[in-house]
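The other protein chains are all here in position, but one chain of the complex has been omitted.
A, B and C are the chain letters, set down in written order, and residue numbers restart from 1 in every chain.
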Amino acid sequence: MVARADANAADRAARRTSAVTHAGICGTDRHIYEWDAWSRSRVKLGITTGHEFVGRVVAIGSAVTRAAVGQRVSAEGHIGCGICQPCRTGNGHICEKVDILGIDTDGCFAQYVAVPEENIWPVHPDIPDHLAAIFDPLGNAMHTVMAAGVSGRSVLITGVGIIGLMAVSIAHAAGAAKILVTDLDPKRLALAKTLGADEAFAANDDTWPLKARELTHHQGPEVLLEMSGHPKAIRQGFAALRNGGTAALLGLPAEPVALDLPNDIIFKGATVLGINGRKMFETWYQVENFLLSGRLNIDPIVTHRLPMAEFERGFQLMQSGEGIKIVLEMPGL
Amino acid sequence: MVARADANAADRAARRTSAVTHAGICGTDRHIYEWDAWSRSRVKLGITTGHEFVGRVVAIGSAVTRAAVGQRVSAEGHIGCGICQPCRTGNGHICEKVDILGIDTDGCFAQYVAVPEENIWPVHPDIPDHLAAIFDPLGNAMHTVMAAGVSGRSVLITGVGIIGLMAVSIAHAAGAAKILVTDLDPKRLALAKTLGADEAFAANDDTWPLKARELTHHQGPEVLLEMSGHPKAIRQGFAALRNGGTAALLGLPAEPVALDLPNDIIFKGATVLGINGRKMFETWYQVENFLLSGRLNIDPIVTHRLPMAEFERGFQLMQSGEGIKIVLEMPGL
Amino acid sequence: MVARADANAADRAARRTSAVTHAGICGTDRHIYEWDAWSRSRVKLGITTGHEFVGRVVAIGSAVTRAAVGQRVSAEGHIGCGICQPCRTGNGHICEKVDILGIDTDGCFAQYVAVPEENIWPVHPDIPDHLAAIFDPLGNAMHTVMAAGVSGRSVLITGVGIIGLMAVSIAHAAGAAKILVTDLDPKRLALAKTLGADEAFAANDDTWPLKARELTHHQGPEVLLEMSGHPKAIRQGFAALRNGGTAALLGLPAEPVALDLPNDIIFKGATVLGINGRKMFETWYQVENFLLSGRLNIDPIVTHRLPMAEFERGFQLMQSGEGIKIVLEMPGL
Partner (left out) sequence: MVARADANAADRAARRTSAVTHAGICGTDRHIYEWDAWSRSRVKLGITTGHEFVGRVVAIGSAVTRAAVGQRVSAEGHIGCGICQPCRTGNGHICEKVDILGIDTDGCFAQYVAVPEENIWPVHPDIPDHLAAIFDPLGNAMHTVMAAGVSGRSVLITGVGIIGLMAVSIAHAAGAAKILVTDLDPKRLALAKTLGADEAFAANDDTWPLKARELTHHQGPEVLLEMSGHPKAIRQGFAALRNGGTAALLGLPAEPVALDLPNDIIFKGATVLGINGRKMFETWYQVENFLLSGRLNIDPIVTHRLPMAEFERGFQLMQSGEGIKIVLEMPGL
C-alpha cells in the first residue's frame, strides 16, 4: 500500500504527500470490503481505498505554497475539477466531475497518500488524532445539522448509525431543544440517549410517530435529519414532520421511494435539503469550533482503535454491530 | 346565492360582509363543478363555492375595527385558527385547522360573502377589478417564484396552466435570467413565450431535458417551478435541475411519486420547497408592488370576462381549453 | 391601580382583562421611576406603567374568541395598528404606530390590565410564574441571539445588564462555541461566567479587544451582541468583530455615535442587525422551547422576588446594583 505517483507533471507539482498515521473506516469502505453490487459498478479495480485520515506531510510538490513538510494534516476527500461554477463558488462538494479519494483516486488505507494542496486541512494542535482522522463523517453530520438549523428546535433523527450518532452529539451541542431518534439497534438507541437524545424509539414500533408528535407540542418535530436511507423511515419521517418544518436528507435509499408529495411536502410547506459531503471548508471550521469548545462529545462513538494491520478485524467489528466507528492506527506514528 | 349568517355572536362580531363584484374561477372550482372524486371526499354538500374575488364592504360586525363600509376589498381565503404556532408566526397558510373559503365555509360565487377582518385585503385604487379578483392564484404563483428566488437565475417551469403562466410573467418581472417552460398545450406554450419565456418545450418530446441543459450552460436550470402535478414532469424536472439548485413544488400529483432521492436531491445538494397558498400577507404585498410597478403582464392570461350569470359558460371555456383565467362580473357593480 | 376601561365599544369588545399575579421591573420602568429626560418627553402623565407580567384572565370582551376566563397568560406589550404592512407580515414590533404597554397605554403595575386578544400569550403549565412574568426581556435577548445566529460561532456580548446576562444564558443554550463578555460591574461579569461565558473582561481595560482576538483564532469574534448602548463599547465591538461577522445592536446610545464605516463595516463585509422588541410570536415560541428543554438557566438572573407593595424597594435594589431582575408578586395570587 504505497501512494502511486501521478503521471502529469503540473498536476504532481500541485500535490503533496502525507504519511498516514490514523484512518477511519467508513460505511462506504465496508461496502467496498464486501464488494457489493454498488462497489462492483463504481470502484475501479486496484484502487487503494480509504478516505478518512490524519497524517503528517512528508513531501510536497514543487509548486506547493500552502503547506510544509512536518505539518499534521487531514484532507477533504472531494477533489473537484476546480474550474466549474460549483467549484468556484465554494460548492466543490457538488462538482459534477468530482473525484472521491479512495474511490476514484488512491486513498488512505496506505502508508502514504497524495492529495492536492487545496484539499489539505491543517489540524489544530488541541484536537486528538482519533478525532482528526474522522473529520470526514463528522463533517457529513455537521453539514446536515447546520443546513437544517436546530438551535431551539425539536429534531427527529431517523437512523443512528455512525453519522446519525454524530448528529445527535452535534445537534445537542448546537442547541437543539429536543432530540428524538429512531433505530432498530437497542445498543445504538441507548448510546444516542447518552449523547443527548431525549427519547429513543424502536423503529419497528409503529406507534413512535404518534409518540414523537406528543413530545413535540402535538405538532411533530420541526426538523427531520434522515440518516437511515430506509424508505419506510423516510416516509414516516416526512409524515411526522411539522408543518413548515425542514427535512435534511443524508441517508441513501437503494431504490426509488414513493412519496405522498402533497401531504408530505407541499401542503406542509416543508423545506427539503439534499446533503452531500461537506461545505468546503465552512463545515470543517464548524467541526473545529465545536470540538475546541469542549461541548461536543464524540469519544463514545469511536468504539475501537486498532493497529492498521488489524483492519480485517475492524471490518468484522462493523459487520457484527459490536463496533461503531473504528479508527486504525499506524504503529509508531 | 346569499351569504349565510353565522350562528355564533362573537364570531359574527369579528366578521364583515362584502358584496362581490368580480370573482375568478379557480381550477379547484372546476374540480368541484365536475364533482370528481376529490370533491366528493372533501367538499361539504350545500356549501357556496368560489374563493377568488373583489367586492365592496356593505356591512361590518360590531367588533370590526380594521375596515369600513364602502371599502373595495379582496380577501385571503385561508382562514386560520388564529391560535396555533403557524397562525401566530405569519404562517397561517399552513395552520393544521385552516378553513378554506368556498370549501369549508361559504365562498364568493354569491352576491355577498362574509370573512373575518384579519383576512380582508384593501385593494389599491390603481389595480383594476379583473386583477384584484385574482390575487389568490397570483399569490400562489408569486409565493412559488419568490420562495425559490429567480433573480439572475435560469428557471424551468414544468406546466403552464393558469398559475404556471402567471409564474412566467412574475419570474420575468422578478429578474429571471432565462425562463424555460414545458406543457402539452401548444397554445399555452405560445402564450408563455409572449409573457417572457425564452424557450417553450412540448412536454411529450423527451428530448427537452437535453435541450434545457444545453440552454443553461450545460448544467441544467438553477430553479425548477413544478406546476403540473404530473409524476413524469416532476421526475424530469428533478433530473434536469442543476446541482445545488432549488425546486419549488406547487402542482399536486394525484398519486405517490417514486423519486430517485440520491440522484435527484441528495447528491445534487438540492433544496426542495413545498408551496401551499400564500405567505399572509407578504405575498400579496409583493403582488401589489409588482402590479403597480407596471412591469408585470397578467392581462393576456385573463382570457374571458363574463357576467356572473354565465358561470356555466365560464366552466365550459375552461374545460375546452379555450379559456385560461375566467373572471365573472356582477352586472351593475 | 386599576385597569381603566376603554371608551370605544368595538375596541373594548376585542380586549380582555387579566388579573396580574407577577410583574417584572424593566430598565425602562426605572427610567420612568426616575422621571429622566427621556421619560418626561415620552411618557404620558397618569399612565399606569409596567409591561412585564403574568396573570389570569378574569374577564373577556364580547368578541373575544381566543381566550377564556381562568387562563394563565402573559402578553406581548407591542400593540400594533394591525393594518400596516409590518403588522400584516409578522413584524408588528416595527409598526410605525405601535403602542407600548405601560408607556402609551395602561400597563401591568396594577391589579388588572387590559390587552387585545392578539397580544395574549397562554403560558405553558411547566413554566413557573417568575419566568412567565419576564418573557418580554427574555424575548429581547432571544430575538438578538437568534437573529445573529450563534450556533457553533464565537460570540462577544458588550454589556451584561439584565438582557445581556439573559443573552449569555441563551447563547450558551443555543450552541455558541465561545462566549466573551464585557462590563464594568465585576459582580455581573462573575455571574456571566456562571451562566456560560468563557471569558469576562473589564470594559475599562483597553487590552480586552486584543485578548478577545487571541481567544478567537486571532480573527476576532464572529458575532457581536451589543447590549450596553455605550458609544465606546459599540466602537470597540465593531473594531473587534471578525471580517464577515454579524453585529446585532440592542443597546440604545443616548447620543449619535461616530462610526468608522469603511473599517468597521464596509471592508469587513459585516452584517449589522437592528433589534427592536420581539418577533411576534416566533421569539416567544423560541423562549418557551428553550425553557422547556431544561437547557436554559435564567433563575440566577432573577435576584429578588418581592411583594408588589414593596415596589419602591425593588427600584432601589436596581439602582444600587444589588438587584438584577426584580419580580414583584401579588400576595395571595
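Everything that follows uses one rule, which is that a contact is a pair of C-beta atoms (placed from the backbone, for glycine too) under 8 Å apart; a residue touches a chain by one contact, two chains touch by 3 or more.
On a predicted model such as this, the values are computed, not experimentally measured, just so you know.
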Visible chains in contact with the missing one: A, B, C
Hidden partner chain, touching residue among B:27, B:152, B:307 or B:321: B:152
Touch with the omitted chain, as defined above, among B:140, B:182, B:271 or B:286: B:286
Residue of B:51, B:72 or B:178 touching the missing chain in the full complex: B:178
Omitted-chain contact residue, chosen from C:59, C:94 or C:127: C:94
Per the touch definition above, residue among C:275, C:298 or C:328 touching the missing chain: C:275
Residue numbers in subunit C that touch the chain omitted from display: 84-86, 91, 93-96, 217, 219, 234, 243-244, 249-250, 252-253, 256-262, 265-276
Footprint left on subunit B by the chain that the document does not show: 146, 149-154, 173-175, 177-178, 286, 289-290, 292-293, 295
Chain not shown, touching residues in subunit A: 9-11, 13-14, 61-66, 82-83, 85, 88-90, 279-282, 285
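Going forward, only the chains that are shown with their structure count from here on.
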Superposition rotation for subunit B onto subunit C, Cα-based, multiple of 5°: 180
Interface numbering overlap (same over half, different under half) for subunit A and subunit C: same
Centroid distance [mean C-alpha coordinates] between subunit C and subunit A, Å: 39
Junction residues of subunit A - those touching two or more other chains: none
